[in-house]
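My structure is below; once you've seen it, I'll send some questions.
All protein chains of the complex are present and in place, except for one that has been dropped.
Moving on, here comes chain A:
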Amino acid sequence: MELDKSADRPSPIEFRLDPASGVPTYLQLVQQVEQALRMGWLAEGDRLPRVREVVAGLAINPNTVLKAYRELEHRGLAAGRRGQGTFVRGMPAGVVPLRERAALRRGLLDWMRSARAAGLDEGGMVAVFEDALRDLREGRDGVVA
């Protein structure tokens, strides 16, 4: 029998549910895996929690977990191995290496400090960020005065 250490290790993540979010349960699981990949909590080859464990922990329907894992497979992020579980296979789009990510975060923090010094509160910062993000998306990023 082929030995696979990753199959025996517990999954690095554990799911939680937010019943008030209005997001369907299976999608919450999908989003938490994507988030864990972005944060570096999950890496390629890691095992996702077993269906039975998720069901026992959250008291949710097994089909919901299976649906979430199918969706992750469909998105190319996970793959099932017969009798062993579901494993991380890829990264979601828009993920950068941890070091680069940390540098970007520092830059953003610098910006936030200067924004606060200029008198902007948190809501104001979010508004400026979202506004700038919209410009970027619509290709108007070069014309900001």
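In the analysis below, contacts are C-beta pairs under 8 Å (C-beta built on N, C-alpha and C of every residue); 3 or more make two chains touch, one makes a residue touch a chain; residues count from 1.
In the analysis below, contacts and distances are computed from a predicted model.
Missing chain, UniProt protein name, picked from "Heme lyase CcmF/NrfE family subunit", "Aspartyl/glutamyl-tRNA(Asn/Gln) amidotransferase subunit B", "Multiple sugar transport system permease protein" or "ABC transporter ATP-binding protein": "ABC transporter ATP-binding protein". Only one of the listed residues, A:Gly45, A:Pro62 or A:Gly76, touches the absent chain: A:Pro62. Counting over the whole complex, chain A has residues 17, 19, 22, 25, 51-52, 55-64 touching the chain that is not drawn.
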